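Below is one structure. I have some questions about it.
One chain of protein is taken out of this complex; the other chains stay put.
By letter and in written order, the chains are A and B; residue numbering begins at 1 in each of them.
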Amino acid sequence: MKKSQLSVVITLLLVLTFIFTNVLACTSQTPTQNKPLKIGFCIPLTGIAADKGAPIMHGQLDAMKYINDELGGVEGNKIEIAWYDSNYDSQKATAIVKKLMEDGCLFFTVVSSKEMSASKEIANRAGFPGMVCFSAPSCTHPPQHIYAQLPDYGDDWAAFSRYYLKNIWKGQGKPKMALELLNNSTGYGVRDAARAAADELGIEIVASEEHSATTISETDALTRIKAKNPDILFISSTPTPTAIILKNASDLKMIPGLTVACAHASFTKALIDLAGKDVCHDIYGVYPTVSWGDNVPGMAKMLEYGKARHPEYTGNNDYMIGWASSLINAEIIKQALKTSSVDALSKGDAAAWQLVEKNGFQNVKGYDVGGLHGPVDFSDPVDKRGSKSVKIFQIKNGEMVALTTDWVDAPNIKYENLDWFGK
Amino acid sequence: MDTLIQNSITGIAIGMVYALIALGFALIWKSSRVANLALGQLVLISSWFTYGMLIQLKFPFWFGMIMTIAFAVLLGWLIERLALRPLIGQPILSLIAVTLGLAYFLEGLTAFIWPQGQGYLPKAFPQESIKIGPATIQQELLWGAVISLVLFILLSIFFKYHKMGIAMRATADDQLAVQACAVPVTTIFSMSWIFACIVAAIGGILISSIAAINYGLVETGFKSFSVVILGGMESFLGCIVAGPIIGLCETFGGWQFGSSVKELIPFVIIIIVIMFKPFGLFGEERIERI
Partner (left out) sequence: MSLPCGTRNFSYNTDIAIIRTKTQWVLFILFLLLLFTLPLYLPSSWFDIVNSIGILLVAIIGLNILMGYCGQLSLGHAGFMAVGAFTTAILTNSLHLPYLASFFCSGLSAGLIGLIFGIPSLRVKGFYLAISTIAAQFIIVWILKNWTDVTHGANGLDVLQASIGNFVFDSEAKQYYLIFSIASLSVLFATNLARSRIGRAFIAIRDNDLAAEVMGINVFNYKLLGFFLGCFFAGLAGSLYAQYKGHISYEDFTFQQSILYIGMLIVGGLGSSLGPILGTVLIESLQKGLTYWVAPWLEQTVAFLPTGFSSGLNLMVFGLAFILILIFEPRGLAHLWSLFKGSYRLWPFSY
């Protein structure tokens, strides 16, 4: 073969590769007619938040399977899911939300506040509505197109402070509170709420310590806290560091004695497993759902699917949150379908997003989510939180016991009116 | 005064645990000049394997430990054989990049086999804390410090006096010369990786029993990186000394400047040390000639 022939062959190969990749790309796009109703999930399935991301995703997917198979979809329309793993990385989360916009999704759901903080700007610019399971004040303030499924960590703090002042505090004047915060939006939500509302509520914050997710001992921070003689210790973190804090506090003989409360990021069964029943005794916690196995209408179905498909998550309230979030997603679509047509929505473009937000999200009022968590209301233009209430629990003998039978309201703190907010 | 002692003891103990993982890095650097970027993931996968042995398969404690050590040996041998042997003699940067690929691979393998994201080990040590003077310390941390010290002494003796240890040090200096002396360089690399994996496994078990098994182990691995750097990359003595120094700086820094400064301190120290002692506290000075 001569040189010129070889070069012809190579040029042909290059051209063929080029055509092939283009064809592949074009066929990978779904055709524009007959698109089903599609929603997107961005989930931290791997990486440091995997212990929360995994159960939530399975709760979401199992509930969607239940809705599509047993209930026949929403008003007869099946819902299609596009989900991607963000590896708890901000860059990936933003790229995933962009992809969901291009995939033609109606709206998206994100698990953690870090992913939502990273991607909310893109979503808000395009008017692409989204819901976040574990929120932080910065996601929903100032209110645009992002909705929170549950109250955020700042709300936990406010709710518990109210409960404490009403039911536990027996001294004079202001009780002294110390904060142990994870050094990301989980902890900073509480820090911002405390800064905004502590004076108003009547609490004095005497110490505020931060820790990282990989800490292996908090004895030094707790020694500093102990020196300030607080009445309450409020921890906003994930289960592993919280377990370490509790164990260290027990070593320093701070508990039993001190009132300790945890925000909902760490108040799960994993905490009891890691820290041990003895250390966890009498610890308070705030959680936005009912206990696993409580007698509410929506529990039976969730237990059935959970046991059949993911028995390893039995007792894991994050699975319940994921299940509930899919129920809410279905309700949003149901409300949207009351006033918009399936065709208009299934286009998944900017017009569809506006429709689903106006007619879907903002028409969800008082939806009870099968009683699994507080009633969801997205209609308030200023308060973008769905469920606005929590329950206060206490750990007794390794079990989380609810102290309040009714839901405790966590009223909206208007952060955007404070000039230090966002900094 | 009380807080001073409390901070010191906690700091030293934490630092010793970091130093243990740092030993693994120093081992590989000492024998083959490869910076092992997969350190955190090695710790992670060994801890998960222990979890699998003890919790999922419910083997008794000592048997589980032996299985984990065996797994670490196998892992080290496999890594060296499959990923590093083909690259003998290639530029060092390629080897470092291969360890990077290895890190991703191990992380994926962990997510594949144990997708829970979080696990915990049964407590290996008694849970009550001991009082040393006015300070309280958890027994687990104390045991961790003791085990690190013992391992350090063993490894130092090995490297100084045992034939294989001397061969490892020689290989670090000049691979070709060692090959010319008829010492099997590949066996030496295998042994260094095996040791490193064993040390990583032990460090992982210690940390996981204090905290839990999750991705955070990888980030603790990065913290040990700064211990290695401070102490000098190829010196075990450096690791054991630098570890407590970094632990102490963390606790004291947190006390003086507030807890957000904790993370910064090791790196500021590194920059300061580099300006005065470029090869770390105990590193070997390399003399170059044209």
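One rule holds for everything that comes next: contacts are C-beta pairs under 8 Å (C-beta built on N, C-alpha and C of every residue); 3 or more make two chains touch, one makes a residue touch a chain.
Computed from a prediction, not measured in an experiment: that's the story for all the values here.
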item	value
Hidden partner chain, touching residue among B:Phe59, B:Phe158 or B:Phe279	B:Phe279
Omitted-chain contact residue, chosen from A:Thr140, A:Ser161, A:Ser185 or A:Ser326	A:Ser185
Contact partner of the left-out chain, one of A:Leu45, A:Leu222 or A:Val408	A:Leu45
Subunit B residues that touch the omitted chain in the full complex	35, 37, 83, 86-87, 90-91, 93-94, 96-98, 100-115, 222, 225-226, 229, 233, 260, 263-264, 267-268, 270-271, 274-275, 278-280, 288-290
Touching residues (missing chain, whole complex) on subunit A	3-4, 6-7, 22, 25-26, 28-29, 45-46, 54, 58, 82-85, 87, 89-92, 94-96, 98-99, 102-103, 114, 117-122, 125, 138, 184-185, 188, 310, 422-423
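FYI, only the chains that are shown with their structure count from here on.
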item	value
Residues on subunit A engaged by subunit B in the complex (per definition of touch)	45-54, 183, 209-217, 219-221, 223-224, 227, 239-241, 243-244, 247-248, 251-252, 270, 273-274, 276, 312
Parts of subunit B lying in touch with subunit A, wherever the complex brings them together	3, 6-7, 10-11, 13-14, 17, 107, 111, 115-118, 120, 127, 129, 136-138, 141, 207, 210-212, 214-217, 219-220, 223, 251, 254-255, 259-260, 262-263
